[in-house]
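Please read through the structure below; I'll follow up with questions.
Every protein chain of the complex appears in place save one, which is left out.
Which chain is which? They are A and B, in the order written, and residues in each are numbered from 1.
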Amino acid sequence: MDFNNKKNYLFNLGAVIIFFVILKLLMNGNVINRYYQGIIVFICINIIVAGSLNLTLGFLGQLALGHAGFMAVGAYSSALLSIYLRSLELPVIMHLGTALLFGGLISGIIGYLIGLPALRLRGDYLAIITLGFGEIIRVVINNLKFTGGAQGLSGIPKIANFTNAYWIAVVVLAFLYALIRSRHGRAIISIREDEIAAEAVGIDTVKYKALGFTISAFFAGIGGGLFAHYMAYLDPSIFNFMKSVEIVVIVVLGGMGSLTGTILASAVLTSLPELLRNFSEYRLLIYSFVLVVMMIFRPQGIFGTAEFSLKNLMSSPKGFMKKMKRDASGDDLNGGGK
Amino acid sequence: MIFIQQMINGLQIGSIYAVIALGYTMVYGIIKLINFAHGEVMMMGAYFAFLAASAGMPVWAVFLISMVGSALLGMAIERVAYKPLREAPRISALITAIGMSLFLQNLALVIFKADPKVMPRIIPTTPINIGSIQISNITIITFTVSVVFMILLTFFISKTKPGKAMRAVSEDKEAATLMGINANSTITLTFAIGSALAALGGILYALAYTQVAPTLGVLPGLKAFVAAVLGGIGIIPGAMIGGFILGFVETFAKAYISGRWADAIVFGILILVLSVKPTGILGKNVREKV
Partner (left out) sequence: MALLEVNGLTIKFGGLTAVDGFNINIEQNELVGLIGPNGAGKTTVFNMLTGVYLPTEGTINLDGKSVVGKKPYDIVEMGAARTFQNIRLFKELTVEDNVKIAYHNQMNYNLMQGLFRLPAFWKEESVAKENAMDLLDIFDMKMYANTLAKNLPYGKQRKLEIARALATKPKILMLDEPAAGMNPYETKELMETIHFIRDKFGIAILLIEHDMSLVMGICEKITVIDYGKIIARGVPEEIKSDPNVIKAYLGE
C-alpha cells in the first residue's frame, strides 16, 4: 500500500482542484445551470452523509438504519446556532464553519451516548435500535417548540453554496481516508472482519466501536448542517426512515468499505431521481426496480471494497484494472484457491 | 371505565400487530432476513380485499381472495428477489427487501393512485354494550379471528409434517436438507403462510380504519416488526406477545400521555427492552463459539 506516499496526496489534491475549476467554469458559462448546480450541491451533501455512514456500515461492519437521525440533529443544532449567530455578522466561512462544527459536535455526542449501549447488540438488533432512535429523534423535533415543531424551522441563513459544499465534502473525505488508513482505522476495520480475533490481538473493541460510531455521527451532523444552510428551511419529516434508507442504499450500491464507491453512488443516485423527473409517477418505481435488480446481480455494490486511485491508474492502467477487479470481486488473482 | 375501553382498543390493534408480526418472525426465523416488504404485502392484501369487496363478493370470499392472493405475491417475491441472494451478504438481502417494499408501494401508487379508497363495509358495524362499555363487533371479530389463526398456526407448526420441516430448516438448514427436507419449498411455504397472515392483518386493519391507501402498510409494518423484535425475533409466541404489548403500549400512550409522543414511546420501550435483554423478551442468549 502506498499510503505513506506524500506525493500521492499532492497528486490527488491537484486533481480535486482541477475538477473544481472545471465545474466552476462550466457554471460560470451557464453550461451547468442553477438547477443542475443545486443537484451538485446535494451530491456533495450526500457524499458527506453517505461517506460517514460507510464508516459504520462498511468499515466498522455494523448495520445502522437511523443515519437520518444524526443528520437531523446536526441540521437542527447548526441551524439554531446559525440563526443566533446572524446578529454577529461574521464572515461567511466563519459563520458556516462554526455552525457546522457545532452541529457535528452535538450529533457526535448523541452518537456516542447512543452508541455505547446500542453497540453491545449485534447485526439486526443494532439496526432496529438505530432505526428506533432515528424515529424518536424525529418525533422529538416534531414536538419541541424551539425547533419549530411540525411547521418546520425557517429563517436559516442560506450561506451554503457549491463552492463551500464542494470543499467541505473534500475535507470530510480526506479525514475519512486518513482515518481508515491509520492504526485507529485498522482497529475499526478489524472489528468488521472478526471481533473475537480483534480482541485477541489487543484491540479494545468497545472503544473502537464507539469511536467509529461517534465519528460517523459527527460527519453526518456536518452533512445535515450543510443541508440546513443550503435549504434555509428544515422540516422534521425530511429526516424520516426513507431518508436513512436512501443513505444506506448509496453506501451499499457504491460498495461497503469503498469511499470512492460512495462518491460515485452519491452522484448516480442523487441525479437519477432528478433525471427521471419527467416520469414523475414512475420515478420511484423505476428507482426501486433498479435497486432490486442491482442487488440481485451485484450484491457487493459497484466497487466492492476496492478504491479507485487516479495515481495508480496513471502509472499502470493494466495493473490498476487488475487490482480493482480483484478487490471489487473479492477474489485474488495471484493468490488462487479459496 | 376509560381504562377498560382502552384495554379493549389495545387488544384490537395488538392482535393486528401480532398477526403481522408472525409473518416477520417466521421469515426471519427461516432465512434470517428482515423482510421489509412484509408491510407492503399487508397493504396489497388490503387492496385485494378492497377489490373483492367492491365486486360485491361475500365476506368469506373477500378473506380467501385476499389471503390467497397475498400468499402468491409473497411466494413470487421470495422466488424473484430473495432466493438469488441467499448466499449473498445479509445487508444485500436487506437492501433488496427495502427495494421490494418501495417497489410494491409505488406499484400500488401507480395502479390505485395516492388517494385513499373507502373500504366497503363487508361486515356491518354494530356496537355492543356491556354495562357502560361499548365494544364494536369489529373489535371482537378482529380479536377472535386473530386468535383463531394463531392457534391454527401453532398447531400447524408443532403437529404437522410441513410445520416440523419449517422448524427444522430454521434450526439448521444444511442439517435439515441432509435429513431429506426440501429447504426451498419449505421456505416458499413459510413466505406463503406469512404473507397470508399479513393479508389477514391488512383486512382487519382496513376494517378498523375503513380506508385503504398505498402507504397503509408502512407504519403497521414497522410496528409489527418492532413487536417481533420485542418478543424475540424468530420466536413465534414472542411475536404474539410482542404484538399485544405493542398494542397496549401504543393505545395507553395515546390515551394517557399524548398521541404525538406515542411513536417515540413505542420505540423507547423497544430500546429499553433490548438494552436489558438484547435478544428480546423470549429470546435465548447464544454464546458465540470460540
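Odds and ends about this structure:
Assume contacts are C-beta pairs under 8 Å (C-beta built on N, C-alpha and C of every residue); 3 or more make two chains touch, one makes a residue touch a chain.
Quantities reported herein were computed from a predicted structural model and do not represent experimental measurements.
Note that of A:A79, A:A198 or A:L264, the residue touching the chain absent from this view is A:A198.
Annotation: of A:N33, A:S154, A:S182 or A:S237, A:S182 touches the absent chain (contact as defined above).
Think of the hidden chain as still there; on subunit A it touches residues 1, 3-4, 9, 175, 178-179, 182-187, 189-190, 193-194, 196-205, 211, 305, 330-332, 334-338.
Definition applied: only the chains that are shown with their structure count from here on.
Annotation: 33 Å between the Cα-based centres of subunit A and subunit B. Listed in rising order, the residues of subunit A touching subunit B in the complex are 57, 63, 117-118, 120-121, 123-125, 127-129, 131-133, 135-136, 139-140, 142-143, 196, 241, 245, 248-249, 252, 256, 281-282, 284-285, 287-289, 291-292, 295-296, 299-300. Looking at the complex, you find that subunit B touches subunit A at residues 28, 32, 34, 81, 84-85, 88-96, 98-100, 102-103, 105-107, 109-110, 222, 225-226, 229, 233, 258, 260-261, 263-264, 267-268, 270-271, 274-275, 278-279, 288, 290.
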